[in-house]
Every structure is written in structure tokens, then in C-alpha cells.
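What follows is a short report on a single structure.
Of the protein chains in this complex, one is absent; all others appear in place.
In this document, chain identifiers A, B and C correspond to the written order of the chains, with residue numbering beginning at 1 in each.
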Amino acid sequence: MNRIDALIVAVATTLLAACSTPMPSGAELDKLTQDILARSFRAEGQAKLERISPDEDNRLCAESDQTGVALDAKVAQAIEARNMATIQPPKDGKFLGDWKQGEAIAQSGAGKTWTDKEGSVNGGNCYNCHQISQEELSYGTLGPSLYNYGKLRGVANPNSVESKPIVEYTWGKLHNARAYNACSNMPRFGHKGILTEVQIQHVMALLLDPASPVNK
Amino acid sequence: MSDPMRIRAQAAGGNATIRVLMSHEMESGQRKDGNGKIIPAWHIQDVTASLNGKPVMTAEWGPAVSKNPFLQFTIKGAKAGDKVAITWKDNRGESRTDEAAVT
Amino acid sequence: MSCLNSQATAMMCPRGMTARIQIALTVTLFAWAGAAMAQKSSADSIAEYRTMLQDGNPADLFEAKGEDLWKQKRGPKNASLEQCDLGKGPGVVKGAWVELPRYFADTGRVQDMESRLLTCMQTLQGFNAEALAKTPFGKDEQNNVTAIATWISAESKGMTFNLSQSHVEERKMYEVGKRLFYLRGGSHDFACATCHAQDDKRIRLQDLPNLTKQPGAANGFGAWPAYRVSNGQMWGMQLRLNDCYRQQRFPYPLFGSEATIALGVYMGVNGKGGDATAPAIKR
Partner (left out) sequence: MHTRRETLRHSAVVAGLLASTGLFPQYAQAFDKVAFDAKTIAEAVKAMGGAAPVESKDVTITGPDIAENGAVVPLGVSTWLPNVKRVLLLVEKNPAPLVAMFNLSPDIEAIFTTRSKMGQSSDVYAVAITHDGKAFFAKKEVKVTLGGCGG
């Protein structure tokens, strides 16, 4: 045994003596995290305990985020396919509502917390992460700027055939962003029942209506 | 009973800068409680300051002054060791006086 | 005098001003001179607003109250907290906060500042720690816990974070905290990491510290307890995390729960070497 080995053994022995239990494995730590989660929260208002039992999509993305290991391409595709299947076109066939109401929805961060009344009107939280109209200075930068969203994409008439692909994509993105990006940080507004179909139509108008301040 | 004020009085260049923090709700009278009832206004109305017992400043405040108010002002000629006393009175008739030495 | 200051502009020295007034005005007018400059970005304006708030943080009021409470004989046993062991031995307050959360042999748990205070309030003063943990924020003894935590943190102001990872329980809590940090859930699929795992991002106008590394971890973790301007309340880390989880649309984390303590370990260890700025003033 050379000196360094001896030192390592000595240190290891000391550490073992100080901490009778060795460090658990990754799987054991995953289990411990689940146990601690179960002991650390209580239901409050509409925020029930089921909200800390993530679905498979979230479990996979969280693991990838935490370990820094990108999802296998096939796994990512499967997540996107699953979420794509949830997207419903508007029942009345109308993709765009009223941009003014869309602006109010984009401004509001209300809804779904334990202090919100169940069934109260939810907001879209949009300005928390995105620049949208130029007038609102208080916008977040977690998501890309949506200023001139329709204009930059050449949407002169949202009802035209040329605009159809971008209109449908935007509808899908608002309904369920994970259909296009497996681990997107954007909430699944339609799929998770955060915004109603009518509300999504209004936000669509905010982004795509040439009359909206977003496209001025 | 109200909590004490925090008074910092620092001498510089022949004057003393006084910084005061007061512990007070400063309820504006504009807000409603959970049942939609107006929460009555409750705020500091009068503030007075004295240097070594001699009044040097009076102020009248409205309900718009922020909760846990901050006030900064400057007393001429005050030097280290001088005593600065601040008194506030609110619209419920409560009052409080605290004192600090200029450092 | 102030006119020679490198930050000063000609605007700070209007005619007729006496030298004496100039001195007194320096602090106040610094911001004013800034305001007079043309074409400032909104980010600059917000930074200026925050600077204006720094002088005169109402957290001072809570700090003073906390120190009083620490020394006061209170509770069923009519005792003070002066013999409380925050990790550096009974009664040692200075420097305690920058090493919390840590493992405590007497309780066999990793504890943060607030949960440790409950232990001391029970063992020394005879309060019921479980009942204190269940008391809503902002009510009764919870206010006192916050005030005491404010004072304890202030006693470490300017020191650098140095959390221990020598005990296996401390290392386990770091790993659990990391997993919790990335856990996506709630109606909106949010994790702590959604907002706090990148550099130079903001929500609305608020800068979001990247809590996974320095300097973000110490900037974020090291600022609480902080005075919240928006509601005029003093918030400890337990309430800070509670409201994060509320906005994440998660269920309600229990006061002093293992989950919130594990997150404290994760952030605190990530912030090693960073400055403790608490008690801060926040929007």
C-alpha cells in the first residue's frame, strides 16, 4: 500500500465512523424524495395532493432537467405524439376571438392556486414570460418575445389559406405546447383546462389579428 | 401596543440627517376586506420632532403614506450626543414617542 | 463638495445652493440627477427605484423586535432563547445563519433556521413546536418566529455561505432538494427550475436568480428573511417557499417540512461562498 492509498483508507474509515450510514443510491434517493413529498404537503383549497404526483411526461422531463441528460429522441417523440393527440380544433371552427379580451387574459396571472376560488376565471400568465404588446413594459423574458407575432409571420388575413398553417400551429401551441417541444416550460393551457376554448380564441386574436397592437 | 421606532441620527457637515422607520399599518380606508366591507382608515396623522426637547418640525400625513413609514429630514446644527425625539399620533388617538442620540 | 463627486452632474449644483445643503442633498438628489438624464431604459429606472428603497428598510423594525424576543423571558417555562444552539454552540448567533440548514444531533434531523427556532422554543421556553408550526403565517407566535429569524440573519450580514455537507443526512437532503427543485407538477407543470435554472431571466420585471449555482443561489437564498414591499410584511424562507409553491399551483407545503428544508440545503450549498444579504427589501 503506498502513502496515498493509506491516506484514502484512513479518510474513508474516519468518514464511515462519523456517518454510520453510507450515501444511498440514486434510486434510493428518488424513493426518499417521494416519501418526503408525501410527508411535506397537505391539500389546500383546490390544490389537491394529486398535483404532486407528476404524469409520465413531467416525470421524464424532470429527470432529464435534473440529470442534465437529454431525453432519448424516441422518448421525446413519444411525449410529443401523446400531447399532439390531445389537441382539439375549435368547436365553432373559429380560431380568432377578440384581441382586447386576449390582452386582459395575457395580463392576468390568476387562477388554480390554493387561494383562488375553484371555478374562478383563470388568466394566461402570458406577460410573466413573454413580451407581447409594446405598451406593457412589465414583461418577462423566460419565453421569446411575441411582439409582432402575426406580422413577422406574414399573417395579413388570419382567415386566408396562406395563413392557415401558422394559425393552426399557434392554436396547437396554446392548447398543448408539449406537442411541439417535449419538455417545453409553457403550461398546457387547453389540455390542462387552464384556459377555455373561448379564452384561447381571444389570445389567438391578440397574437394574430392585424388590428391587435401586437401587430402594429 | 405599537412597536418602537427605529431612529438613526447621523451628524455630518454641521447638520444631522435623521432617518426614521415607524411601525404602523397605515390603512388607507380604500381597501375592502374579504366580505366586501371597507376597512376603516387607520393612519398616522401628526409627526413631530424635537432636538434636545425643543420642537423643530411638525408634519401632517394623509392615509397615502406607505405602511411602516419611512421619513428622512435634516436638522441644522445638530451634533453628536444631541437627543432627537420623534412622536407620531394616529387617527385613533394612539401615539408613540421614541428618542435617539445623534452619532 | 458633492459637485466634485464623479456621479454628480451640473444639475446637482443649482445656483444659490449653500454648501451645507449640498451635503444633505447628495443622497436624495443622486436619484433626481439620474432621473433628469435623457433616455433611460426601464430596467435602469427599476434599478433606480430599488436603490431608493435600500436606505430605510422596514426589516430594521422586525430585526429590533427579534433581538428583544430572543432575550426576553417568555413561554410556559419563562425562559429566554439565549441558550439556543443554532449549530455553533448554545447562544452563538453570529455566523450561525450562513451555516444553516445543518444536521443537529439532538433532534437527529437536518433543520433550517425557522425549524430550529421551533425546537429551541419548545425545549427552552416550553412552547409546543407542533402547534407553532401549524400557526398560520402572520399570526401570533409565527410573527415572533419571523422577527427572531430576521435578527439572527442580520447577525450574519455580509458573511459568506458555508453550509456543511459532511454528514450523510446533509448530503441526502441536498440530493432530495435537487430532485424537488426539478419536480414538475401542479396544473401548470411548473417546477422551481422553470423560473430559477437559467441566468439573466426575469418574470414580469423581476430578475430571477439562477438558484442552481453562484452567484444566483446566494443572491436568492441569502436575501431572505426579507421585507416585502407589496404587502408590508416580513417573510422568512419558509413563507417565501410556501408562496413559491402556491404560485406553482402545488398543494400547501407544511411549515418546516422536510421538503422545504431540503430545498434550503440545495440552495444554500449551491450558494457557498456567496454573501449573506438578509434581511433584504424586496418587491
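One rule holds for everything that comes next: a contact is a pair of C-beta atoms (placed from the backbone, for glycine too) under 8 Å apart; a residue touches a chain by one contact, two chains touch by 3 or more.
Note that the structure is predicted; figures quoted are calculated from it, not measured.
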Displayed chains contacting the withheld chain: A, B, C
Residue touching the undisplayed chain, where the options are A:Thr33, A:Asn58, A:Asn83 or A:Asn128: A:Asn128
Chain not shown, touching residues in chain C: 14, 16-18, 20-21, 24-25, 28-29, 31-32, 35, 40, 42, 45-46, 48-50, 52-53, 203-206, 229-232, 246-247, 283
Where the missing chain touches chain B, by residue: 15, 26, 28, 30, 49, 51, 54-67, 69-77
Touch list for chain A against the chain that is not drawn: 107-111, 113, 116, 123, 125, 127-128, 137-138
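Simple rule for what comes next: only the chains that are shown with their structure count from here on.
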Topology of the chain contact graph, where touching chains are joined (line, ring, star, complete, other): line
Identifier of the chain whose CA centre is least distant from the whole-structure CA centre: C
Chain B and chain C, separation of their C-alpha mean positions in angstrom: 26
Computed distance of Cα centres, chain B from chain A, in Å: 47
Residues of chain A defined as touching chain C within the complex: 18-19, 21-24, 29-30, 32-33, 36-37, 39-44, 47-49, 51-54, 58, 61-63, 65-66, 112-115, 125, 127-129, 137-142, 185, 187-188, 192-194
Complex interface listing, chain C residues touching chain A: 42, 166-168, 171-172, 175-176, 178-191, 193-195, 197-198, 200-205, 208, 246-247, 249-254, 257-260, 262
Residues of chain B defined as touching chain C within the complex: 3-6, 12-15, 17, 19, 21, 23, 25, 66-68, 70, 72, 74, 76
